[in-house]
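Here you go, one structure.
Part of the complex only, each chain left as placed.
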Amino acid sequence: MAGAVRESAAFDLVAAQQGLDAQPFSRLVQARITEFGGGAATLEIDIREELLQQHGFVHGGVLSYAADNTLTFAAATALGPAIVTGGFSIQYLRPARGRTLRARAEVVQAGRRQAVCRCDLTMIDEAGEERVCAVAQGTALPLNAPADGQG
Amino acid sequence: MAGAVRESAAFDLVAAQQGLDAQPFSRLVQARITEFGGGAATLEIDIREELLQQHGFVHGGVLSYAADNTLTFAAATALGPAIVTGGFSIQYLRPARGRTLRARAEVVQAGRRQAVCRCDLTMIDEAGEERVCAVAQGTALPLNAPADGQG
């Protein structure tokens, strides 16, 4: 829905990575942003032992962190950086294992009051094969909402 | 809904903390479990700098990790430890700041096919005052589902 997307050339991939690096928790998780713009954002996390749960799969909390952050970065391509995450819903599809977690979110619709985004979470294995392991949808709200919005 | 809850005395708070400690990501976050049993579970995380986002509030990913894990531990009090998280929905209410994050989840209903739980996420400040900052609801599914369940 590119027509609904108001992009700022200044707020590009480099700035997005700086925004991500300004989050201490994203540095703890060691997330990187690999796509930012045009109503979409992609976050990647290389999987290491401390991101796992007790059975050796990626912890659901890592997946939900990635969904939360990627949905919000995608929304920022439409609404600008002054936004807050409203909330999201995530469904886990299968145990997540592999080399790299990739979360890709797209803006479905961005209005004056909120942006609604969807996110696919995939695991990439050693052979480079990608397999979806969770899906999410959520909203972000502008910090400075319109005075008399119609939506 | 205590009647729907099948508790195992052996899987108690100590075992629950061991289960949590068996999750490398929960050790990274430094979560502890302070209640486990009777259809409810409580998780606490002392807030330190590396759990924050860029504005000094607790990162949404920490809140969603806590919701995910607490919902599943609450479900485990009803379904036993052999479960997987099905998914959840979380809504953020206000910026989360304070000394300690507390997530408390309760089983709403546990059947043969899934348990549905709700979770309140609160921040406790230096004075000990508690304030809700997010709410979630989600499901967990038994690994060994019934052969001919009716729900």
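Going in written order, the chains are labelled A and B, and every chain counts its residues from 1.
Rule of thumb we're sticking to: a contact is a pair of C-beta atoms (placed from the backbone, for glycine too) under 8 Å apart; a residue touches a chain by one contact, two chains touch by 3 or more.
All values reported here derive from a predicted model rather than from experimental measurement.
S.K.: If you could, jot down how many copies the complete complex is built from here, 2 of which are displayed.
M.R.: Total copies of the sequence across the whole complex: 4.
Criterion: only the chains that are shown with their structure count from here on.
S.K.: Mind checking the centre-to-centre distance between chain A and chain B? Centres are C-alpha means, answer in whole Å.
M.R.: Chain centres of chain A and chain B, defined by C-alpha means, are spaced 22 Å apart.
S.K.: Please output the residues of chain B touching chain A within their complex, sorted ascending.
M.R.: Residues in contact with chain A: 19, 22-29, 49-54, 59-62, 64-69, 72, 84-92, 95, 134.
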